[in-house]
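All protein chains of the complex are present and in place, except for one that has been dropped.
Order as written gives the chain letters A and B; numbering starts at 1 within each chain.
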Amino acid sequence: MNNSYTTSGNSGPKVRSDCEVSLGLSDRGGIVIDLKSKVEALYGESIKKQCTEILNYFGIRDAFLRIDDSGALSFVIAARLESAIKKAADTELDYLPDLLEENKYSTSSGRFRFSRLYVPGNTPGMMINAGLHSADGIILDLEDSVGPEKKDEARILVRNALRQVNFNGAERMARINQGERGMKDLEVIVPQYVNLILIPKCEDAATVRNIENRISEIKANAGLNNPVYLMPIIETALGVEMSFEIARSAASVVAIAVGLEDLTADMGVPRTVEGKETFYARTRIVNAAKASGIQPIDSVFSDVGDMEALRQSVLSSKALGFEGMGCIHPRQIPVIRQGFAPGPEEIEKSKKIVLAFENAHSKGLGVVALGSKMIDPPVVARAQKIIDLAVRLGLLSGGWMNEIPAEMK
Amino acid sequence: MNNSYTTSGNSGPKVRSDCEVSLGLSDRGGIVIDLKSKVEALYGESIKKQCTEILNYFGIRDAFLRIDDSGALSFVIAARLESAIKKAADTELDYLPDLLEENKYSTSSGRFRFSRLYVPGNTPGMMINAGLHSADGIILDLEDSVGPEKKDEARILVRNALRQVNFNGAERMARINQGERGMKDLEVIVPQYVNLILIPKCEDAATVRNIENRISEIKANAGLNNPVYLMPIIETALGVEMSFEIARSAASVVAIAVGLEDLTADMGVPRTVEGKETFYARTRIVNAAKASGIQPIDSVFSDVGDMEALRQSVLSSKALGFEGMGCIHPRQIPVIRQGFAPGPEEIEKSKKIVLAFENAHSKGLGVVALGSKMIDPPVVARAQKIIDLAVRLGLLSGGWMNEIPAEMK
Partner (left out) sequence: MNNSYTTSGNSGPKVRSDCEVSLGLSDRGGIVIDLKSKVEALYGESIKKQCTEILNYFGIRDAFLRIDDSGALSFVIAARLESAIKKAADTELDYLPDLLEENKYSTSSGRFRFSRLYVPGNTPGMMINAGLHSADGIILDLEDSVGPEKKDEARILVRNALRQVNFNGAERMARINQGERGMKDLEVIVPQYVNLILIPKCEDAATVRNIENRISEIKANAGLNNPVYLMPIIETALGVEMSFEIARSAASVVAIAVGLEDLTADMGVPRTVEGKETFYARTRIVNAAKASGIQPIDSVFSDVGDMEALRQSVLSSKALGFEGMGCIHPRQIPVIRQGFAPGPEEIEKSKKIVLAFENAHSKGLGVVALGSKMIDPPVVARAQKIIDLAVRLGLLSGGWMNEIPAEMK
């Protein structure tokens, strides 16, 4: 019998779409709910009913529950209450809201990952609209954006968000914690059809392989066979030193990212706009990724107010070979997507390669050549991907091939 | 019995010093030759005689042969006809023109390789005068400059060129193809006293060692013991990652080159004049080469019209430690040679080192010192080489040592 209160969630003047719940278990008196909510008139009864249902699910018949609601959706209330329950009582149970059928999509290893939006893992207000900004990926972050005392409740909230929030086709990513806590994150996150796991402060190949193996076990136990890709993040000098080993450590690694705030902190140098202090690290990481056939992804750009500086940063990044960048604010997404999108020269070159391939194919030749130069299959594949994207972005007509004069083919 | 025609070689308004031959085998009627040539009046009979001889050598008694000649030399005609025959009929035979005695020279591992002229392997017009431009090396290229359907005939043409064309002391080099085709190239090229083999798109040490072993076998079978050096070319991010392993992979590796067109394509970035996108790769390759005691060689400079830009590029290249550069046009050679030649400071420093060595030697000292600093034997050797070159280039008098006042020694 525990007479003290456990709490979970957030309240306060700046909090949106969240709630704070306080739970006191008792041994008599049934379930008493004290709800404070702006939407009480409309949803009060339904919230109370949901909470009673959840308490019953966990076998709790007598309790005092206070809810300070700031417009939390049902999956948020469920997560907050489950967290409070798990702080108060040992239980093996999980209360899983429905997994939306439209959330069960897979992604492909080679898809473009120009922009990925970081969403703090304990802030439901930022999750709900995350899918509206056309980011290539959305990261539900359990690591640096979540304070130590909030890690457990964030994990449950992210689980529920992956089941209930529609991210409109963005790659569904989660950044787990380091070490043992990260392994617990996997247990909870992997069964939710997550597409990609980010591994923070990665410093060796063994960590990546352990995570890959654990994911395989979890998927096997859950009867799932959707791909779950990995993106290790290099954030220390040791990670830089090991970047090639990390990049080719496991088949499910599709990208490596660099985290420059942490890296410069580890190096003990200020991070500059020119970035001379990390030029070695960034170019080494790009090369390690390209040598391993995976995508190198650049750090986030911290100053969310300066769009022109972001634009310049994206161009420099792309010129070095990076294929994407993290975003910490939705307004960064269009600048980043536009910056990494293929330019006119790249599209022209890709058209030539695709035409050469079509030519060779129609003549039954086994080898594709541009001029005297043979073109390897991965180069053809990449050119085709660029063409597809250019068409999707409206940079090229879908019927471009038919518009080319016959004598040019 | 094959009634169709096989062809080999090139014809057309822009073709010089080449011919196109079409061969139809028959079972009666003897050898019929249809020759179209500007030099028919002078050389017609001799060309026909040569062709008949070659056909007989391969056991062909009945055939129709059409030759569209643009002034091909005898070794070219022989190569074109042999190629056509080999397309038409299985044969183990090779028709080898004489190997000029003056082509049987060897080179040394440490010789300067400032400039090396690329000559496409299926373009005889560019081979004939290649030796007139004082390039340090001439590369007969079987790889990227030869289309897939021309690979076999280029191999035979290059073989004949190595036997019959005098390159005036330039290092005689060949760039082979990748993989199995490259191994076939070796069979044909190595016995021709070639000095150096370029290995394209090299990505591991094992490939280099396989090639070294195969060359040893071929030389042993042919009873040859001239040195055949290797220059792997790094053209992919994976090659960059492996550059140190490649540089020290085998005793016959004397240099590693970087190919920036292919490397930037592999990285998916545009190649810029400033070259920030390949700075990591280039400096890593330089370091890997120097750490292995071999020469780092820079990429070709693509803009054959801009001599001033080339000059700047050579100076930057040398400043980073590169010791040579590829050329795709003869006019680039003097600019490159002059740029990589030792400057006045380098010559002055080398003079001091050579004098210190002579001093120590005359005093019977085992250790050479300049001031308080000991000078290692390889540094002395390099200084001597620079002095020798400076004398050869007329930058220093051959009797410079005698011209120094005794009190300065």
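To be clear about the criterion, a contact is a pair of C-beta atoms (placed from the backbone, for glycine too) under 8 Å apart; a residue touches a chain by one contact, two chains touch by 3 or more.
Bear in mind that the values here come from a model prediction, so they are computed numbers and not experimental data.
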Touching the absent chain when the full complex is considered, from B:131, B:227 or B:321: B:321
Touching residue (missing chain; options B:37, B:134, B:287 or B:312): B:287
Per the touch definition above, residue among A:117, A:130, A:146 or A:368 touching the missing chain: A:146
Touch with the omitted chain, as defined above, among A:40, A:62, A:187 or A:266: A:266
Identified contact with the non-displayed chain, of B:225, B:372 or B:402: B:372
Interface with the undisplayed chain - residues on chain B: 244, 279-280, 283-284, 286-292, 318-321, 323, 345-346, 365, 367, 369, 371-374, 379, 382
On chain A, residues whose C-beta touches the chain left out of the figure: 120, 122, 144-147, 149-150, 235-238, 240-241, 261-262, 265-270, 272, 276-277, 279-281, 284, 302-305, 328
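Please note the rule applied: only the chains that are shown with their structure count from here on.
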Gap in Å, rounded to a whole number, between the CA centres of chain B and chain A: 51
